[in-house]
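Have a look at the structure that comes next, please.
Excerpt of the complex: some chains, original placement.
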Amino acid sequence: MIRVGVMGAAGYLGGELLRLLLGHPGTTIAQAVSTRFPGRRADSVHPNLRGQTDLVFTAPDELKTCDVLLTATPHRATMTLLPEVRGRAGTVIDLSGDFRNPDPAVYERYYGAPHTAPELLGAFVPGIPEMYRAELAAADLISVPGCAATAATLALLPLAGLVRPDVQIDARTGSSGSGALAGAANLHAERSGAMRVFAPVRHRHEAEVSRLTGLHARMTATGVEAVRGVQVVCHATGTADERTLRRAYRERYADEPFVRVVAHRTGAHRLPDPKLLSGSNYCDVGFAVDGDRVTAIAALDNLVKGGAGAAVQCLNIRAGEPETLGLGFPGLHPV
Amino acid sequence: MIRVGVMGAAGYLGGELLRLLLGHPGTTIAQAVSTRFPGRRADSVHPNLRGQTDLVFTAPDELKTCDVLLTATPHRATMTLLPEVRGRAGTVIDLSGDFRNPDPAVYERYYGAPHTAPELLGAFVPGIPEMYRAELAAADLISVPGCAATAATLALLPLAGLVRPDVQIDARTGSSGSGALAGAANLHAERSGAMRVFAPVRHRHEAEVSRLTGLHARMTATGVEAVRGVQVVCHATGTADERTLRRAYRERYADEPFVRVVAHRTGAHRLPDPKLLSGSNYCDVGFAVDGDRVTAIAALDNLVKGGAGAAVQCLNIRAGEPETLGLGFPGLHPV
């Protein structure tokens, strides 16, 4: 059994990590650390875990060694924390935004503060198995990309060489992305039914997409009515026709267990919709073309394939386990 | 023009008071008081008022005299505040819970604290024109009932003498009832899609219903997915048949401008649904009968007929204006 520690275990990503690990036949939770709720039962914070576990949160200063440490701690706090805790585990998989961009200048530009552990940035392998499977199998430091970055990257990867480099990405996100500590703007009465353009330009994840895809990505982001889910609609231009594009998508993802090509010509479910993916580790990708205009679309659950599920997938790869272990939930319909 | 002051103007009820008063041809807003946001434009807090007003919030200690003062301030704080400010206006209409129950023991039982201005309790006329129109025309102190209390009272009034006194009321409410200062349990990710039984027994408004109707009312309350809206389903027993009940409802509300009897036998809209009433001052009431079982149903917008709209209706009555002035919005469909 792989002994796994979770930091930030009382947050939304932390809760999903616990859910997935509890259902995983090859892992045991060594420790669930919460700064806010040490001493409280995990199922008092994550009520879906009632009957699944008697786990109690521990304080950060009680952290013990384990095989794999998953850090689902806040941006900025994590770059301070990580150098302190990396010695406690053979592998650290970070879900925060702090180690996603290898260039500290990019970090500062998008996160508004200088990076305090720039020497570590180059050591992280991006937690996106569809690109870095071999490296992940040997990585000691893994950084799971942002949820919209993973979605956009998977939407765009098959287009390499088929579209011009300038890509405009339109991301739509659910409210869980704001976390369990969100403020008054995320009260239900304020956020319900909203179409809130919270990043009309320069969403943080655009830098990750540019780096991962080699394209020049720009991203806007809008909060829409949903708790979970990210959808990206990517606007590109190129000359490939529909048949070429379809082949590119099919070939790129033929062997991927968690990427499905969803690009039908008709039907209510013809293109990726995150509503179908709640709780699942799938990223659905699709496309459409009209003349020189190519639209690439992806959907995922921000807390699973966009976070905790990707982390467990990386953990499986790193540990030499079957990649899909513990990640079998397919999502619901209708829902 | 009636000069109206609003205290608690940055809250949700305060915002609705401003909206209704700005659209009211017979009133002018003398002052909008906010403890939290003195000096800020009202439309920065209530964005639906953009283009409607340049009003700026003032601090509580700047309160001036006016003709009518509307207090939409928090429970407990209001019983302290009201004795201080009642001299500033000929009429005070209170929307808080502090002056709804004439008996201070009832207040303490349901609000968990002794009343600090018990001498005033008897002086308030309930702000429910369907029962107290004549008294309201001369009242200096008016207390608008709780939103679920108004709904249940209007649902039950026609049943006087037709049902046994024990009545079980099941209230369902939207999230705006928790106010603009609600806590983490009301974050969108937590509250969205919920069916949260927050008062399985002894909801505060049951005491008001008992007092207003003379019945022995018990109330449970559940938060459901909605921002606005209260619906009550009241379970009673009696021997009246459908025809008798229909006549009782029709006669009771024949002359009421804001109560509609909605009790069809079929159709998606056969019975009261608050979704149709957002922004309107209607309370729809209906009923059904099966043997000795009588179900009475009412729906309203908690911020309008359950709060700000009722206050403006009372203001109109007190001022001798047409009762419907400024309250003409009928609600939307579909919505």
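Brief remarks follow.
Letters A and B name the chains as they come in the text, with residue numbers starting at 1 for each one.
Definition applied: a residue touches a chain if its C-beta (ideal position, glycine included) is under 8 Å from a C-beta of that chain, and two chains touch if they have at least 3 such contacts.
What you are looking at is a predicted structure, and each value in this text was computed from that prediction instead of being measured.
Taken over the full complex in this file rather than the chains on view, the one protein sequence occurs as 4 copies, with 2 of them shown.
As a convention for this text, only the chains that are shown with their structure count from here on.
The angle of the rotation superposing subunit A on subunit B, based on CA atoms and rounded to the nearest 5, is 180 degrees.
Remark: subunit A and subunit B have CA centroids separated by 44 Å (rounded to whole angstrom). In the complex of the two chains, the subunit B residues touching subunit A come out as 12, 174-176, 178, 180-182, 184, 186-193, 227.
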